[in-house]
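Every protein chain of the complex appears in place save one, which is left out.
Letters are used for the chains, namely A, B and C, taken in the order the chains are written, and counting of residues starts over at 1 for each.
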Amino acid sequence: MTVTWGDLLTVSPLIALTLAAVAVMLAAAFFRSHALALGITLGGLAAAFGTLFVAASRAERDVTPLVRMDAYALLFIGLLAAAAAVVVLFSWGYLDRFRVHPEEYYVLLLTATLGGATLAASTHFASFFLGLEILSVSLYGLIVYAVYRDEAVEAAVKYLVLAGATSAFLVFGMALVYAQTGTMTAAGVSDLVAGLGDDVVATIGLVMLLVGIGFKLAVVPFHMWTPDVYEGAPAPVTAYVATVSKGAVFALLLRFLLPVSSDQGSTVFLALTAVAIASMVAGNLLALRQDNVKRILAYSSIAHLGYLLVAFLATGERAGLAVGFYLIAYFATTLAAFGVVTVLSPPDRDADRIDDYRGLGSRRPVPAAVFTVVLLSLAGMPLTMGFIGKFVIVTAGSGAALWAMVIVLVATSTIGLYYYTRLIVAMYVRRRDEAGPAATPLPAAPGGTLGVSVLGVLTLFLLVFGVYPQPLLRLVEHAVSVLPWP
Amino acid sequence: MASVSLEHALILAAILFAIGFAGLLTRRNLIVVLACIEIMLNAAGLAFVAAGARWGQADGQVMFLFVLAMAGAEVAVGLAIAIRFRQSLKGLDVDDADRMRG
Amino acid sequence: MLSLLWLIPALPAAGFVLLVLLNRRLGRAGAAWIGAGSVGLSMLAALLVCGSFIVSPPAGDACRQVLWTWMDVAGFTPAIGFYLDAVSVVWVLVITVVGFLIHLYSTEHMEHDEGFTRFFTYLNLFVFSMLVLVLADNLLLLYLGWEGVGLCSYLLIAFWQKDPQNVYSGRKAFIVTRVGDTALIAGLFLLLTQLGTLEIQPLLRAAEQTWAPDSTVAVVAALLILGGAVGKSAQVPLQTWLPDAMAGPSPVSALIHAATMVTAGVYLIARTTPLFELAGDARLAVALVGIVTLLIAGFSALVQHDLKRALAYSTISQIGYMILALGVSGWEAGVFHFGTHAFFKALLFLGAGVVIEALAGEHDIFKMGGLARKLPAVFVTFTVGAAALAALPFVTNGFYSKDLVISTTLGTADGNVWLYVGSILGAFVTTLYSFRLVWVVFFGEAHTEVTRRPRWRQTMPLWVLAVFSIITGFLWLPAWIGAFHPLEDFLDTALPPIEWTGRYAHFAESAGAAFVIILIVYGGIFLSYLLWVPWRRGTHAFAASPVVRPLAAFWLGGWGFDWLYERVFVRPVKWFAHWARHDLVDYVVDGIAWVNLAGWRTLSAGQTGRLRSYVAVAGFGVVLVLAVVVLR
Partner (left out) sequence: MTILFYIAAAVAVLATLLVVTRRNLVHALLYLVVSLFAVAVVFYTLGAPFVAALEVIVYAGAIMMLFVFAVMLLNLQAASPPRVPWTAWVGPAVLVGVLLAEVIYALTIETQPLAGAEVGATAVSEALYGPYVLAVELASMLLLAALVAATHVAARAREDQTAASVERGRAVLHGQGTASEPGVIVEEGDA
């Protein structure tokens, strides 16, 4: 099997990311400059985005058994690259205050995105595993990037140990599946799932494989690290962990385990149902009276991944549409949420206490307004993308008669409303015992203009596609139609 | 040669995996915790080699190589973070790393 | 002209956006002009559009305007589109006219409030949402407006956020109505999955074609919709939020919690009439909700000391009448009572607002008194409103609509004697409490000094509403007075006409039935006069006494009313008052909150920050799933 020039063109988005990472590293070796690193990174991400169209113009094809560049993969690679670019733009002002060399940060961001892109295109255990590990290892470096912060170290240790352990489960599961069936391809795994029956060893393999996936998605019971890592990592990295790493793994989940939803009595289906319900309940409950904004967002992300699992477990292309659209909405909202945290953060710590947000409506009206829209979208309020996302999930879920999950989804969304409005109230309502703004006002964070403008764009995105989601829905529908739906 | 059954190889892998996992659950020394992860990864690699041997394919061994690479990467970053961990917490007890909670 | 339909909601929306964007750059005058002006223009647009609709009805007696398709998911294509028929015409006219008058009133009422711009921002958003609700041509857009008005209601109840009690009231309103909203959302999904569309007209046609009368699914769908209506319209058992909602400014109480939003439930049921026609059991439930609510709330209103709370209970009670009318298939009667109620109840709340303002924030009616001479304009208009509420015969709109409602409880096939008697009793209580307010507030000794008098922007809306509270009744005269019923003819184009097919239909339609009501109303007014003017002290003592019987026997013994009065009146009142104060429903809500908090506490304690416990949780999960795998 040889790789042709045509194949290289097809995987050019991945190559662009790789080259960009190497270029940033080489540039930093000779000439330390934040602006240069940022420029190359953005250029690399733009190239990856641009080459998507090159790849799209070629017939979708498998490049070796490892990756398949079809519309589905391209959509997700584009999403990941766009999210990474947003994170990069947020990082500019943030890292400038950071007082450590920022170049390695961009190298790691690019390698992590490469890992995510590999996952989105992966059709084989080897690319699955390597993509996941590139992502993980890059994230270790990113989470601990502010090495002088004790919380960052603590977060990185937790993430590293748990990621390592769950990767071991993942590989063991892969080995069991391979031992039992002799296949390592996505198609083979899908066939296996479709005709699983009572093959106990293969089922154990699949469950162990799901441990690795579940950890990355941060669903119950693999969710425990989420709040600590979200809190400890620098805000833009948290945005990245919350979006790119989860989105990429979810893309992969759909590719490998699509037929799980066709047999609602299978063990794997039941296990995932339990995971989805537990995630929705635990995530929303844990956020209820939490006072750290990053932790609130962490817990709410657990719940949102639970919602996504409901979409995944619904059958048919409608489920794919729900997953795709909800992920895009989730990406935009989560990026904007952590963008607000980033923009507000003073140099010595992240603006993550709820007290930092009291009276924000009058001190920093634009970030406050953005955060309000974001929270409303997370709560699923109409006229935001969050609502459309939740709506497509509920239609998919009720279309597949997943009533228990749909009911839990609706009920727990109501709980979610409580802590989202709590944040909004904190921003706009001044308590009586409070003389002025927050007791220890947050020092003004300099250089946030770029970040604030990106926030504006994200908010517009959330609102426009909340009112007129049609184009995005069509795009997602087209992308997911290439998957082998039963 | 063929008298070793696949099950026994996989059971060996499972035993090693389980021991590593038990260590992970029990030991508090970060270096030992990292070693336990290595044990688990190694056991998973062993399972892959055994699986490859069942089908007489090279794929199992190839996957083992990637697991090996990943284990190396994990340990390199892990030990670097461990050094920083020691400075930050004046020790290596992972149970001390509980300042963020709730 | 009908093509301007979209302008009606678009204008308040534009006002809202302008107020948000310009916010602090606007002075008070600017905010007032934009806030009230946008609704005023919207009213003009509504008058034009609805006028042309009435004068030259379009084909099919309805018009539909689709702006764009919102989304297209799984064959489900909700459009951003508006639908205008006789029912929505009534609501649109009431919302814009009453809305504009209340905006005008607010420019003076709120003039010294620091949140002036914020107030109009919310109010414009509310008017927009409410118009979307009643104009929506599909249930999804309707739900959008439904949630929008809920949000505005929450924001406006908690408008004076400095007092945590107000914020609490806002939250209570939000949460309690959410219970209903959940039922409604479930109903919408049931309809969507069963009938494949949420577009109201096709959906109703599909329901008629596919569902047999009284089939379970029709009943369940109708009951879920009723659940939503019960929450929004503050009906039993979800009525508890409305009295607390009076924490908001008076114009808010008038607009949202009397005239418009709380009648959204009535609108919803009227809008989905064919569904309820298919579901006899659901209709019965509607009627029962209505009758129980109107009685409970009526008795509660009778013992309130807070002027606005008394009016709030009366609102609950009057919406109970509307719901009752819908429950006995008197669809048009319910809509009629909505229209009349909107005017006189808005009038009463605005009057109450002036009174409270004049007395420097005093809410307790027993600390008012003697205001007839000091605030003559308010006295006259408030009395008109109270008379309309009490259904004073012939001259008030309340008489014509309530008479019609009460007649339908007996005259239609769904009606029966018990509902009739209940609604008559309710009417009696209504006269007692409505005139009690008049006697106590405007007569007797003055207890508090008047510190401020209203100017034209407050009195003008009062007069206009007072006029409307009289003349709107003549739109539908009962058959025994004359054959003048343009409103009925107009509503017939959208709703099934009232069918006088009940056992006692002949009596119900006759002047005899009206005579009963006239008697009840006059009797009630007279009794309330006696109770709160000449016998006031006795009434107080009587009500306060823990052992009522000997006193009541001595006091009313010669009249022979004592026994009846004590059994039928005092005890139930006390019981109801007690019941209403303890708010059983509150316990349920608190219980849910408690369970959630307990869950949070437990789970949060599990987040120990310790890595090893995190690994253990994950390992435990894996072992559990593998056990299922192996044991299956």
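Following the convention adopted for this analysis, a residue touches a chain if its C-beta (ideal position, glycine included) is under 8 Å from a C-beta of that chain, and two chains touch if they have at least 3 such contacts.
In this text the structure is predicted, and so the values were computed from the model without any measurement.
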Check your understanding: What shown chains does the left-out chain touch?
Key -> A, B, C
Exercise for review: Could you tell which one of A:Val3, A:Val54, A:Ala401 or A:Val457 touches the chain left off the display?
Suggested key: A:Val3
Practice item. Quick one: say which of A:Val144, A:Ala163, A:Val229 or A:Leu402 touches the chain that got left out. Key: A:Val144
Point to revise | Residues from chain B at the interface with the omitted partner, ascending | key: 1-12, 14-16, 18-23, 25-29, 31-32, 34-36, 38-39, 42, 45-46, 49-50, 52-62, 64-66, 68-77, 79-84, 86-87, 90-96
Point to revise | Touching residues on chain A - with respect to the absent chain | key: 1, 3, 11, 18, 21-22, 25, 32, 34, 63-67, 96, 99-102, 104, 107-108, 111-112, 114-115, 118, 126-127, 130-131, 133-134, 137-138, 140-142, 144-145, 147-148, 179, 200-201, 204, 347-348
Study note, to complete from the structure: Across the whole complex, the chain not displayed is touched by chain C residues 616, 619-620, 622-623, 626-627, 629-630
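Note that only the chains that are shown with their structure count from here on.
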Exercise for review: Find the geometric centre of each of chain A and chain C from their Cα atoms only, then give the gap between the two centres in Å, rounded to an integer.
Suggested key: 44
**Study point:** chain B-chain C separation of Cα centroids, rounded to whole Å
**Key:** 65
Point to revise | Residues of chain A touching at least two other chains | key: 157-158, 161, 165, 169, 227-228, 290
Revision key, fill the gap. Where chain B touches two or more other chains simultaneously, the residues are 21, 24, 33, 94, 97, 99-102
Point to revise | Sites on chain C touched by chain A in the complex | key: 68-74, 76, 80, 143-144, 147-148, 158, 161-164, 167, 178, 182, 185-186, 189, 192-193, 596-597, 599-600, 603-604, 606-607, 609, 611, 613-615, 617-618, 620-622, 625-626, 628-630, 632
Check your understanding: Which bits of chain A are touching chain C when the two form their complex?
Key -> 157-158, 161-162, 165-166, 169, 198, 200, 203-204, 207-208, 211, 215, 220-222, 224-225, 227-228, 267, 270-271, 274, 281-282, 285-286, 288-290, 318, 321, 381-383, 388, 391-392, 394-396, 398-399, 406, 410-411, 414-415, 417-418, 425, 429-432, 467-470, 473-474
Point to revise | chain B to chain A touching residues, read off their complex | key: 6, 10, 13-14, 17, 20-21, 24, 30, 33-34, 37, 40-41, 43-45, 47-48, 50-52, 54-55, 57, 59-60, 62-63, 66-67, 70, 73-74, 77-78, 81-82, 84-85, 88-89, 94, 97, 99-102
